[in-house]
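For this depiction, one protein chain was excluded, whereas all remaining protein chains were kept in their positions.
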Amino acid sequence: MSSADAMTPDASAGGRIKPKLGSDDWIMRGYMIVLAVYLIVALALPLYAMLSKAFETSRFDLAQFEVQVSDESGAFKQPAETLKQINDRGSFIPEGDLATSSDGRLALTKFFPDFSFRSPVKYRLRGLDENAVYLVGSERFEGTAPAEFDSNTFRRVVIRPVQDYGLANFATYFSTPALFQSIQNSVFIAIVSTLITVSLAFGFAYALCRSCMPFKGVFRLIAMAPILVPSLLPGIALVYLFGNQGFLKQFLMGESIYGPIGIVVGSVFFTFPHAMIIILIALSISDARLYEAAVSLRASKWRTFWTVTIPGARYGLISAAFVVFNLVITDFGLPKVIGGQYNMLAVDIYKQVIGQQNFQMGAVVSVVLLIPALLAYVVDRLVQRKQVALLSARSVVYQPKPSKRFDLSCLAYCALVALFIISILGICQYAALVKFWPYDLTLGLTNYDFDRMDGGGWAAYRNSIYMALMTALIGTVIIFTGAYMVEKTKGFAKGRAGFQFLAMLPMAIPGMVLGLAYIFFFNNPANPLNFIYGTMAILVICTVTHFYTVSHLTAVTALKQIDSEFEPVAASLKQPFYRLFSRVTVPVCMPAILDIMIYLFVNAMTTVSAVVFLYSSKTTLASVAVLNMDDAGDIAPAAAMGMMIFYTNVAARLVHAVVSRYVLGRTQGWRQR
Amino acid sequence: MGQASTAETYLMIENVWKAFGDFYALKDISLEVNRGEFVCFLGPSGCGKTTLLRAIAGLDIQTRGSVHQDGKDISALPPSERDFGIVFQSYALFPNLTVAKNIAFGLENSGIAKSDIDKRVAELLELVGLPEQAEKYPAQLSGGQQQRIALARAIAMSPGLLLLDEPLSALDAKVRVHLRHEVKDLQRKLGVTTIMVTHDQEEALAMADRIVVMNHGVIEQVGTPTDVYREPVSLFVADFIGETNQLACVADNKGKGVSIGARKLKSAPHTHADGRDVTAVIRPEDIIPHGDGARSPGAPDKISEPGNTVETTVDEMEFLGSFWRTRLSSAELGDGQIVADFSINAVRRMDIEVGGRMRIEIPSDRLKVFAAGAEPDT
Partner (left out) sequence: MLKKLAGGLLAGVAVGVMSMSAAMAGELTVYTAVEAEDLKKYADAFNADHPDIKINWVRDSTGVVTAKLLAEKNNPQADVIWGLAATSLLLLKSEGMLEAYAPKGVENLDPKFVDKSTPPTWTGMDAWVASVCFNTVEGEKLGLTAPKSWKDLTKAEYKGHVIMPNPNSSGTGFLDVSSWLQMFGEKDGWAFMDDLHKNIAAYTHSGSKPCKMAAAGEIPIGVSFAFRGAKSKAAGAPIDIIVPEEGVGWDMEATAIVAGTDNIDDAKTLVDWTVTKKANEMYNSGYAVVAYPGVAKPVEHFPENLLEKMIDNDFEFAANNRKAILDEWQKRYDSKSEPKG
């Protein structure tokens, strides 16, 4: 019949069909665009604002001012000169020192080496353009009106810088050892912590996966506990354990816990569960048949370990390493609490912004911090992809056989790690209950009187719960529906790819950087969204954005497991997609949805880095209160609040478990035959 | 069969092209489907049959060309604005809804009273023979049962067109054969125009009123099952449907025969000029056995075309229950083996056995000649 052997349609084939979009298509695309706009507003634009801030410089423009100097009698005989001319003549201020920050001041006396405030010489100063600003004392003068000063007043005259754009901030950064030393420190700490955490976590996961030791479930629970507390809590615990008044001070043999040792130990604590869970998954998917083969080849255990176990888990190990690296290098709370004088990048951002109000330099450090974070993220994504491929091609599950000696040593090892985790949490709880460490060890609840401390009091705790609930609810709605659109929208490939990119981006952005970016973007009066600055809304938006990626991936994975033919079937039955979504997709994905909720809740309770720049006095948060109470020296109340967060998260997890079970029983009856 | 000849056109597909990037999955497809007809799209994987089905459903709208359903141009409409029910190989039953809720999914939310919905669901369950299963979840049913529920759901809203995308492929052989008949019966009862995609030629032959054989994005042949089986228009069709013997020959006798080496055979009429390389095709069951004469003296073994007989040796015999598959070789026909299916009766009567010699007749009207070279790739 058809004789069309031609590879392409000829002219007779008629015009291209432009598919008419159904109402579903319009709604889905429209909604996806709304979410994309949300991500652009909540992520891309703030990052852009931050990047441009990093290039916003201040410098003294010497050509802006003109000075005329009188003789001893007060008569102005010399012609007026610009400061630039004076400086060119005498180079009093080297060119490089003209770069400054927005609050820079330059005293005019510097241009007159023989200046004396007792001299009868007078000075006339005039700005040469409308932007010329100078201060007499702290009185501000602007514009081109001339002024005359006697010597005693002239010593109080300083000029202010003008705004400019350029790389000067980066030049300043890299010429200030105090600042760029942090790069080396951060990378060093991150590498050391990564090596230790991954080794420890591997041992733990190996014991859980490959031994027949008892109490596996308990160990697993304990190992996951650090996820439930803010990263700065181990810092506080270490102060009590190894500080100058600590129980175990002698273990450090004179070394101080304040500094790299403390940061590393604390980092190991809070990153341990992340690494452990990744490695556990990697180990549990490796193929038992390889082990059988190794046994039949009479390979020694040691050899089997290196030729089968390690290569099988390699993607898990690499992925865990980069995740830990990223967590450590971007963490702010821990080095802030226990870092002492050891500067780290994330703390530098805080110091620049909060301490010195040098937003530009804060932005520069943020850019610097972005680089390792982005690199680690990219490597992790690449490796994860391979791991997934391995997962889908998996085969026989390994079943460990009992071996008394091996199982006992595994038990001992896990008990040791569990002891470490429990003692960190236990010491915090104990310290929180002690009246006045170390002089009055009677127990009491005085440290729970948060309203008498800095940080926001009990209101901060209530705010945190409210914020975490809102984040869990709103975040889950946004993230799950967003993932649904990406996964189930037909056509619109570019839109979907763009959205997917935006959804994957937050994971690469350190919390400090995101928080700072939010200041620049939302605290701009020209921004119509300026009104959310200082509200709970910005905290919720920031937290949802910060933890978007993992939740998005969870949702996408769950959605991928749903038959892709559901949508065509529903369409053929003339049902709008949202009916299918609510009747089928959501119930089927309910376990994943609950997981996303608890993930968001727990992280919203513990996060510090992003929100530390964004809370207001009405929206203080428990995690930030821990930081601020520690900052103010109220370490015991900080520990008390940290433990409140822990218990809240434990309770939330229990509620999650109960609700999950209930929901599974009710809506997922179909899962059991 | 063949009832469609006088019926009106229900679905008209004209010059449909579908591009995926630079690759054309459908090339200038034109096809008419009559009202009430059961049409199968048959072809190897990647031939474009599913693409065509999805274009008809509006799931992946064609790049060019038009589709009219019941006189209405639906070329650009989204699925939700078309009138069809669909069943997929995966069944696509909603796992968290009971069987009844699955079937009622399209009925609810469309202004039908609840009691009417219940009645309709019961009726549909009755129709597919699963009246007891209403409150079960899909996972509690067997594959065949699930597919029947999917079918019930697809016809619940009495669509004008029923689309079946490899509906039986995921089932095991026995259930598959059984369901063939059920689906066909149901379709006949409802009179709904139906298009089924399948790569299983037996299924297509058994179920379809007409078969559309596709390959490489084009339609090779459209016809009734007997048409495409007995009168394939291309080597591909002949090869894809049923078993064939393919003999490399040269056209001969001015379109009425072929030659293999020195041997000449009469063939069905063809258009190839003498001397051209061609492939001659004969189905195993079309080969007529004759005894060697010595062993079956009294048999009514009339040779109708003495010029088209070949002396062969029996190399191998395979008993397939209702017939013997026999592999023969003949010096006359070159090195190739010829497969022939002989009835049990004939084998016994003529005492055909491995190693024996026998004469076969190749009826000239069953020996189809196609251009050589176009390697069929099944």
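A and B are the chain letters, set down in written order, and residue numbers restart from 1 in every chain.
Here is the rule we use: contacts are C-beta pairs under 8 Å (C-beta built on N, C-alpha and C of every residue); 3 or more make two chains touch, one makes a residue touch a chain.
None of the values given here were measured: they were computed from a predicted structure.
Student: List the neighbours, among the chains on screen, of the chain that has been left out.
Tutor: When the entire complex is considered, the left-out chain reaches A.
Student: Just to verify: which one of A:100, A:423, A:500 or A:557 makes contact with the chain not shown?
Tutor: In the full complex, the listed residue that touches the missing chain is A:100.
Student: Of A:22, A:127 or A:457, which one is in contact with the hidden chain?
Tutor: Of all options in A:22, A:127 or A:457, contact with the hidden chain holds for A:457.
Student: Which listed residue (A:78, A:199 or A:616) would be found touching the missing chain in the intact complex?
Tutor: Checking each option in A:78, A:199 or A:616, the one touching the absent chain turns out to be A:616.
Student: Which of these, A:125, A:268, A:283 or A:470, touches the one chain of the complex that we don't see?
Tutor: Per the contact definition at the top, the residue touching the missing chain is A:470.
Student: Please identify which residue in A:138, A:300 or A:399 touches the non-displayed chain.
Tutor: Of all options in A:138, A:300 or A:399, contact with the hidden chain holds for A:138.
Student: Write down which of A:69, A:190 or A:239 is the residue touching the left-out chain.
Tutor: A:239
Student: Across the whole complex, list the residues on subunit A that are touched by the chain not included here.
Tutor: 100-101, 103-105, 107, 135, 137-140, 142, 156, 158, 160, 176-178, 181, 184-185, 239, 243-245, 254-256, 258-261, 336, 340-343, 351, 353-357, 359, 436-440, 451-457, 470, 473-474, 477, 481, 519, 523, 525, 530-532, 534-538, 540-541, 578-579, 581-582, 586, 616-619, 628, 631-635
Just so we're on the same page, only the chains that are shown with their structure count from here on.
Student: Touching subunit A in the complex: which residues of subunit B?
Tutor: Its residues touching subunit A are 15, 17, 24, 27-30, 57-59, 61-66, 75-82, 84-86, 88, 90, 92, 94-97, 105-106, 109-110, 137-140, 153-154, 156-157, 159, 163, 218-222.
Student: So in the complex, the part of subunit A that touches subunit B is made up of which residues?
Tutor: Touch list, subunit A to subunit B: 1-2, 4-9, 12-25, 490, 563, 565-566, 568-576, 579, 583-584, 587-588, 667-671, 673.
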